[in-house]
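Removed: one protein chain of the complex. Kept in place: all other protein chains.
This part shows subunit A:
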Amino acid sequence: MSDVKGRRDNAAKRARVLSRTKAAMPVAPSLDGPRTERAVDAELESPVPKGGIVGVLQQPYLLRLLVRRQLAQQYAASLLGFLWSYIQPAFRFVVYFLIFGYVFKIHQGTPNFAIHLFCGIVFVHYFSETVNGGVRSIWSNRSLVKKMAMPREIFPVSSMLVAAYHTLPQFVLLSVICVVVGITPDWTGLAALLLGIAIIVVFSTAIALLLSAVNVYYRDFQNIVATLLQMIHFMVPMMYPISRIQQLGADHPVLYQLYMANPACQAVLLVQRFFWYGTNKHDGKAAGINGSGGFPPDMFLRGIITLVLSIVLLWLCQKAFSRLESKFPERI
């Protein structure tokens, strides 16, 4: 017992010295006059901010500032700045176009191959950037996560918005090119476009949300994700037409189902249905491509099922995030 007292005395002595030297605080007299009674018009509730994707989207102002912060961070001390988010996809486009178009002669059977390819590049870029930025988002904002009370979902969501901010001009460019080439939009195509965008947004947000939390525990995940994302370009039908995969499906039905189950692949197909198929249609029928453009007949059914599953996945990832989140402050 005396040991405890001795320890306390010593510590108190140290604290006393500290309070006189380093942490010396001046004394301000309390103000005269009666203190105002402050009536607080709020309920007594947990101080932990209401999280969840829904809670985050209700704070558009904070979200906007965080997106701007992330952009500033990304382009700090960079000469080309914002241009970097175009150079990479542009470079990739040129390489794929030359190799697959000219060397593998894909463009012979695929009219407007450039548009076919560009649809894929734009949406895969959005997907990779959301997932890649999302998985790092919590860890790279750890100073905020540790000290400030805010819904943590805001970090993966703002990564998703940063990706959208980068991808939107590419999307506009794609639209302009299609108009110049001559596009005949139709309602089926428009429905496909919206369905494709919905799938990729919901699916990539779900993955980013889950991995951002897991990455706090094991930083391996940011490397795993970077490795897997290198393959995504080959797993969607952009360098080759989907008809090649359907031929494969006859011999290897399991592989075909696995390939088609990829939400990114379905999103790219649906988007191509609007842009690429639209530019190949003259006089009401597709020139150079037979029938339905080689698209799988069950494309819409699959797309709707995938969207529903992605929404369920997002909900599950949100649940998992909330569980993992409680240990963030001590894991960071």
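The rule is short, and it goes like this: contacts are C-beta pairs under 8 Å (C-beta built on N, C-alpha and C of every residue); 3 or more make two chains touch, one makes a residue touch a chain; residues count from 1.
By definition in this document, contacts and distances are computed from a predicted model.
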item: Omitted chain (choose from "Na(+)-translocating NADH-quinone reductase subunit C", "Iron complex outermembrane receptor protein", "ABC transporter ATP-binding protein" or "Aspartyl/glutamyl-tRNA(Asn/Gln) amidotransferase subunit C") - UniProt protein name; value: "ABC transporter ATP-binding protein"
item: Among A:Gln73, A:Ser175, A:Asn223 or A:Gln247, the residue in touch with the chain that has been omitted; value: A:Gln73
item: Among A:Val48, A:Leu190, A:Leu228 or A:Leu301, residue touching the chain not depicted; value: A:Val48
item: Where the unshown chain meets subunit A, residue by residue; value: 8-9, 11-13, 15-31, 33, 35-40, 42-49, 61-62, 65-66, 68-69, 72-73, 76-77, 141, 143-144, 146-150, 326-327, 329-331
